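Here's a structure for you.
Note that one protein chain of the assembly has been removed; the remaining protein chains are unaltered in position.
Order of writing sets the labels: A, B, C and D. Residues in every chain begin at 1.
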Amino acid sequence: MTTPVIRSSLVLSRIPIVTPDVPAFEKAFYQYQEQLERRLMWTFPKWYYFKKGTVAEREFSKAQKYPIPNHRNVWFPKGVPDLKHGRDRRFKQDIILPKKNNDVEVSTTTDDGGESAASELQNLDDIGRPIKANSRITIFDEKNDQTSLERKLPRTLYLLIKNNNNNEWTFPSFEVSNDQINKGLHNIAEEGLRNIGGDKINTWTVSNTPAALIKHNNGINEFLIKSHIIAGKFNPTNKNEYKWLTKEEIQDIVSDEYYSKINHLLSQ
Amino acid sequence: MYTSRAAIRVVSHVKPTQQVRYKRDKTGLNPQLERIVSQLSVMSAGRKQPRLLKLCNEDYVKHKTVMKAWSHYRKAKIQENEKLLQKQYESMKEAVSELQNLSPELFEIANEHQYGKRFPLELRVPTEYPPRQIWFYDYFPKQEAK
Amino acid sequence: MLLPDSITTTKNSLVSFIKCQIRFAHKKVVSSKTHMQDSPGKRLGAKKYENHQVKIGQILYRQRGTKWYPGINVGIGKDHTLFALQPGFVKYYLDPFHPKRKFIGIALNKDDKLPYPHFEPTKRRLGRDVLDGKKAEFEANYLPRNVQILQPKINEELNKRIEKRNGKLLKFKDEIKKNFPNLSSSLTEEQLDLAANRLLSIDGYLRGGKSIDDARFSTTYYYIYDLKLSNKRNEISIDELNTKSSNYKEFASKIDSEIMFAPDFSLTKNLTFDELSSLKTKSFAELEKLIPDITKPINKKTKEHALSIINSVAFSLKEQIKLKRRFLKPTLPETNETIGNAKDKKVIAIQKMNIETRQVETIYRTKNAFLP
Amino acid sequence: MSSSVSRGIWSNFTNRSKSLAIKSAKLQKAVLSPDLPNGPVSLKALSSKRKYYSPIDLDKIYPLAYEILEKKSEKIYSKIEDLKKKGSENVEEINDLLVEAEINNPEVVYNSLYAANTIDLTQPVYRHYAKKQWESYNKMITMQRLETLSIIPDTLPTLEPEVDVHMKFPHNNVDTWVEPGSILSSNVTSKPPIFKITEFKESKNDLYTILIVNPDTPDVENNSYTTTLHWALKDVELSNNDSIIDIQKLDSNPQYSIVDYLPPTPEKNLGKQRFAVWIFRQDGKLNEETSKVENINNFQIREFVENNKLQAVGAHAWRSVWDLNVENVRKEYGLPAGRIFSRDSF
């Protein structure tokens, strides 16, 4: 009787860095709800935030677009205004903050490549510089560099390695020899990763417990250990090919049988 | 104006060293009182509430439709998530029980208590936009580990 | 004997205290805690025991608070005294619906067990006599004071109603004679009365919102119903009933084929459904011809004409309102024809707020912008 | 931009009833467009039409929401098709699925909210909404009155209501239903009432028995009360779309009547008398023998129900008290003059 071969594989993931891209329906729903919320909000207590007679108050007042007041003997076909504290109570209240030079300018257009380039040119030490949000799409996305950790920021990426023997893409997998048994599966997988990818990598093993088992036809039992990369880089020493891929990309690249056994472990 | 009654009620509570009687001169209320009054005015609904929403019948039905669609959408999402979680649970359970058969030593380690485990603070909740330095590459392992 | 220092000193001080003690006159200031707290008994407790026979209002139990709760046929006073509401037999019992309470109830029969079964009909006592003789006469004529006061007014109203009804009947009779000479000539005076009564009844149903067919049917049905009642009273025999009802049905179809109600509840010639719908399309076409463009001003004569078409028999009240809204708008939309100049006389200036420009605009409407 | 949001099953009426759509074309257009192309049609006054503002961004989300719900409905309809192909006999299951498929259709929602009087009760989804409506008010008020007036258990022990019962009297021409438990004058009740009995399950030609009883008839001999039967109808045929028992029906079906209508004629000084209307669903036609009533003055309603195997499904009630008109009603119906009772109890 041959002792069964045990392998320990590492499902190394990079968790999302930015919030997910919301589908159209969800987005429209949030927008609708926000409009309703604004409509039902209480009037902004201007007098609390801006003391009377101050410069700030004057600037704030100047920036506001005030609603039309009620006039006597004038016909309002769209309804008579109902003003309280400078707000028409029938509608939402738009608060406009007076412009300053270090104003927040959020670039909502995500496909704006020049934005991030421009921010690089700024003097980062200048505190008074205008705040600009970075783009959610990086240069690595544009280049479609699948070895980079800075791609697909709203998604979870998983490390896959090409097996030199059969040219198949799999999670990094390491054999458990008898003398290693007292280390535990998770340590074997982590050490194996550092053996092939250098030790300039910081990972956090989720648990000692394996998340899944793949039983191969040739009697190999492959246990999957989950781990997250925190810092550093996977830098293969033996010029192994590797990729950081999303769930859908993994489905395209691995065999169907392999994918059917791991797909429930992969998150969005 | 917000001064009137609220102010009178408040006066009896403020510091005894202050002027106790409610008196308004040219400069207005004394600053401390004024602050309390404006604080109360921020929290009270008086004159700040908008008109009630009154939808016509068509819009009411449309709104109901939207909310129903949203609850269906959410429910589907939650159910999908639960199914995925259940699958993960099954596969984990199967893996561990198989490990127990294959190698009791490895099982002992894999089945240890994990109390006291902490997520590293570097695993952060995603933000709307990425930071300037997206990834920290220059990591060196601590030497004293060995 | 050697004493410790402390004891000797206390001893000395005690001696000196006794020596110089002086007695003063004094009065006890604080009274005893339990002084003057006794009171006579309040005679609480059971006044009637199990199976005692009681009359209405007899006290069963005196208590402080509700030691016992009022059960079936038992009331509770303001000091929680329990008393009988019905004559019967006192029962002390427990109720499974209130496991923590004890009840006193009155059973109507000595052998009854309380509480009565939950889903059985409640056992009740009539407790009243049938009066006869003078007492009955007095009681029959008795009316409560408020009714007595109101009675003349009620009678007055009633008479008014009857008068109005009779007036209407007369009116219907006259109208039948005047407008339907063919029909009235074939009717006897008695039948004319019957016809007027029938029309009056139909008129009432129509005013209540029923359709003309329903109104006619109801009238016939309730006439025959009254006939049946008179048969029940043995005023007419079964055969008489049958002939009378078939006669009435014939009579009703004769009246209905001649007379119909217009939307304003006046009598007109009866029209069949097809006739009515063709008249409707015809009148509508006429209206559209009369006022081809509803944005154009119209003169008084056209308006009168249009109104006369709309108010004809062809349209129901609802349709008439709809048509009026459509063809006779009180204010026309702002077109070149209906907007005048500031210089013109006889224009009406309207101040209007333009939401987009946030400006007040003055619009001069000529007289013909409004319905004459 | 105001084209219809519906592109799927909900605008296809080949296999679906026309009554699932809104009748008025203008209203339908308003409900099926993202925005309101002709303004708010349901508002009547022109000034309120002009003043009206729709919620912001509702027009953007509504088509998407409609699409989601319509797709779901399409799935359910295909499920129904599969069931029917398999030859499933389970009508309840199919009806439940039909409710589920249409319950979120905005047109159906609109009809059941704002045209509740004219909805087509042969459609399961409308029955569902009508039942909801009944449960939220009529069912509760009926049961409350039955309980507080002790009609249960004085007539029958209990009731598990299944149908909505409406009742009115033809005394005047105003079309209002009687609220359960109200006190009616003898003039009002001198002619038999009209009923509307709404079933919430699928019902085709079900048979019903209707009894009106008065449990407060004085029994001087025994110093107690007996029950009088005031009206009894049997084998009354009703369906979902034909639920009214009115004079037309009674006129054309004289065989319905077991006992002719006897109007309430309370005697003087006896207080208010309760008149309970009981609606029973029958298994089949009633037996001639068992359904015969010998003595209406000492009517045993519990025995009658048991002998005829009737299932109580609904009830109604009113109260009557002596008034000046009672003698007239007695004369009209050929009844003897009422007795006079003592005012005080002994």
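As a working rule, a residue touches a chain if its C-beta (ideal position, glycine included) is under 8 Å from a C-beta of that chain, and two chains touch if they have at least 3 such contacts.
The rule is short, and it goes like this: contacts and distances are computed from a predicted model.
Trainee: Name the absent chain by its UniProt protein name; which of "DNA replication complex GINS protein PSF1", "U6 snRNA-associated Sm-like protein LSm2", "Large ribosomal subunit protein uL5m" or "Exosome complex component MTR3" is it?
Mentor: Looking only at the record, the undisplayed chain corresponds to "Large ribosomal subunit protein uL5m".
Trainee: Of the chains you can see, which ones touch the chain that is left out?
Mentor: A, B, C, D
Trainee: Looking at the full complex, which residue from A:N164, A:S255 or A:Q268 touches the chain that isn't shown here?
Mentor: A:Q268
Trainee: Among D:E160, D:E221 or D:D344, which one is in touch with the chain left out?
Mentor: Missing-chain contact among the listed residues: D:E160.
Trainee: Given the contact definition stated above, which residue among A:P20, A:P130 or A:G219 touches the chain not shown here?
Mentor: A:P20
Trainee: Of the residues listed, D:M143, D:L184 or D:L207, which one is in contact with the missing chain?
Mentor: Touching the chain that is not displayed is residue D:M143.
Trainee: Can you list where chain B touches the absent chain?
Mentor: Residues 10, 13-15, 32, 35-36, 39-40, 42-43, 52-53, 55, 60, 63, 67, 70, 81-82, 84-86, 88-89, 92-93, 96-97, 100, 107, 111, 113-119, 121, 123-128 of chain B touch the chain absent from view.
Trainee: List the residues of chain C that touch the chain left out of this view.
Mentor: Listed in rising order, the touching residues are 65-66, 69-70, 76-80, 96-99, 118-119.
Trainee: Tell me which stretches of chain D touch the chain missing from the display.
Mentor: So the residues of chain D touching the missing chain come out as 136-137, 139-141, 143-144, 146-147, 152-153, 157-161.
Operating definition for what follows: only the chains that are shown with their structure count from here on.
Trainee: What pair of chains has the most C-beta pairs in contact?
Mentor: Pair with the most C-beta pairs in contact: A-B.
Trainee: Could you grab the centroid distance between chain A and chain C? Build each centroid from C-alpha atoms only and quote it in angstrom.
Mentor: 65
Trainee: How many angstrom lie between the CA centroids of chain A and chain D, rounded to a whole number?
Mentor: 57
Trainee: Taking the mean of the C-alpha atoms as each chain's centre, how many Å separate chain B from chain C?
Mentor: 52
Trainee: Any chance you could list the residues of chain A touching two or more other chains?
Mentor: In chain A, 25, 29, 32, 36, 39, 77-78, 90-92 touch at least two other chains.
Trainee: In chain C, what residues contact two or more other chains?
Mentor: none
Trainee: If two chains touch, include that pair; go through all of them.
Mentor: A-B, A-C, A-D, B-D, C-D
Trainee: So in the complex, which bits of chain B are touching chain D?
Mentor: Residue positions touching the partner: 53, 55-66, 68-70, 72-73.
Trainee: Applying the document's contact rule, which stretches of chain D touch chain C when the two form their complex?
Mentor: The touching residues are 150, 153-155, 157-158, 170, 172-175, 191, 215, 218-220, 223-225, 247-248, 251, 268-270, 324, 332-334, 339-343, 345-346.
Trainee: For chain D, which residues are in contact with chain A within the complex?
Mentor: 50-51, 53, 55-58, 60-61, 64-65, 68
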